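Sharing a structure below in structure tokens format, with a few things to ask.
Removed: one protein chain of the complex. Kept in place: all other protein chains.
So that you can tell them apart, the chains are marked A and B in the order they are listed, and the count of residues begins at 1 in each.
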Amino acid sequence: MDNFENWESTLLLSIELLATLAFALSGIMEAARKRMDIVGVCVVGFLAAFGGGTLRDILLDQRPFFWVENEIVMWAVLALCILSISFMRQKHFELTEKTIQWPDALGLGLFTASGVAQSLAIGLSPTVAILMGTITGIFGGVLRDIVCNEIPVSFKDHRPYALCSFAGGLVYILMAAAEAEPWFCMTVCAVLTTLFRILAILNNWLLPAWRKD
Amino acid sequence: MDNFENWESTLLLSIELLATLAFALSGIMEAARKRMDIVGVCVVGFLAAFGGGTLRDILLDQRPFFWVENEIVMWAVLALCILSISFMRQKHFELTEKTIQWPDALGLGLFTASGVAQSLAIGLSPTVAILMGTITGIFGGVLRDIVCNEIPVSFKDHRPYALCSFAGGLVYILMAAAEAEPWFCMTVCAVLTTLFRILAILNNWLLPAWRKD
Partner (left out) sequence: MDNFENWESTLLLSIELLATLAFALSGIMEAARKRMDIVGVCVVGFLAAFGGGTLRDILLDQRPFFWVENEIVMWAVLALCILSISFMRQKHFELTEKTIQWPDALGLGLFTASGVAQSLAIGLSPTVAILMGTITGIFGGVLRDIVCNEIPVSFKDHRPYALCSFAGGLVYILMAAAEAEPWFCMTVCAVLTTLFRILAILNNWLLPAWRKD
């Protein structure tokens, strides 16, 4: 029984770690494209991985930050930064970018679910909780792009990213209103958000653009 | 009597709503100019409308945020974003920009007054209170411009905007030192800041530039 629970929590931590590393890699590659040095690569990697959750914790006035409580994740991101600088070359970027789309979708799902859950836990309204879920999911990437002096890609590429997170958050709220257990809401929200994002990638869904007239 | 008070608070909420929507519109149009998608338009609209007040609340460690307490304003901004995307075209921008200058001046006045009042209420010094009033008034626009990858327009257009807010805050402090009632200080500060800004626009006042030698 104990063994099973250990196995379960190890699995959960592994999934979280995988998703966080995917977020970090997106930062590392953008920093590399901008020809930043090792400091820039590490900072942008950390921002992409931890920026969304940290902003959520600041907005919700929650301390300690989640990365303060799980230092192992910080060490893993730091190791990834140093490994990337040592071994990654520009020719690897295209393949890496295609590969990290999948764990990145997982991260979007997990971060959205955690953001909504934490907001509801401290008594915020459903609307604000959905907003916080989306902020948790997308602001790592937004901060990454701001520091790299770019318009955030999730604001202008016309691909559903924030909207997947928003839709997942909405499902969470509806299930919570139907009095489902929190752990069940979280799982469904994370899985559905990830699924929405994967469908969006596979089907090349596009958001409507502004008309030019 | 009760009817009168209701009428009064409805008027106040309407003014606030008008000002907030003017701030949001400035964000929506800048996002549109940058060809952002619907997510970018909404985020930049929200940042322009709520960024200054949220930053003030973070700096003062105040929770809940004012938009958490007045969800109606959030819904109004969201509706404005969606309406703008559906119906606004580039040919409308010039007229819209000229029109929102006036409610925007109102917003500058209201936000400045609220920032100063809230700082004094938690016991901060007059100097810091003026600073917080100005931050509340201008940082919505500053965050909007940073996300849109521009140098903040209020830092480089040589037109008095932050200075109007600063001057209004100073008047508040002087009146508070003369022991005027808070509601009276707030009203005078909001009206004067708005008036300064309107005079600056009408008279085309310019701040001194750096000499080029």
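Convention: a contact is a pair of C-beta atoms (placed from the backbone, for glycine too) under 8 Å apart; a residue touches a chain by one contact, two chains touch by 3 or more.
Everything numeric in this text was worked out from a predicted model, so none of it was measured.
A.B. asks: Given the contact definition stated above, which residue among B:E71, B:D157 or B:E181 touches the chain not shown here?
C.D. replies: B:D157
A.B. asks: Which is it among A:L11, A:I58, A:A79 or A:A177 that touches the chain not included here?
C.D. replies: A:I58
A.B. asks: Of the residues listed, B:A49, B:V77, B:L108 or B:V142, which one is in contact with the missing chain?
C.D. replies: B:V142
A.B. asks: Contacts of chain A with the missing chain: which residues?
C.D. replies: Considering the whole complex, chain A reaches the absent chain at 31-32, 34-40, 43-44, 54, 58, 61, 63-65, 68, 71, 74-75, 85, 89-91, 146-149.
A.B. asks: For review purposes, identify every residue of chain B that touches the missing chain, sorted by number.
C.D. replies: 58-59, 61, 124-125, 127-128, 142, 146, 149-152, 154-158, 161-163, 207-213
What we mean here is this: only the chains that are shown with their structure count from here on.
A.B. asks: Report the inter-centroid distance (CA atoms only) between chain A and chain B in whole Å.
C.D. replies: Once rounded, the distance between the two centres reads 31 Å.
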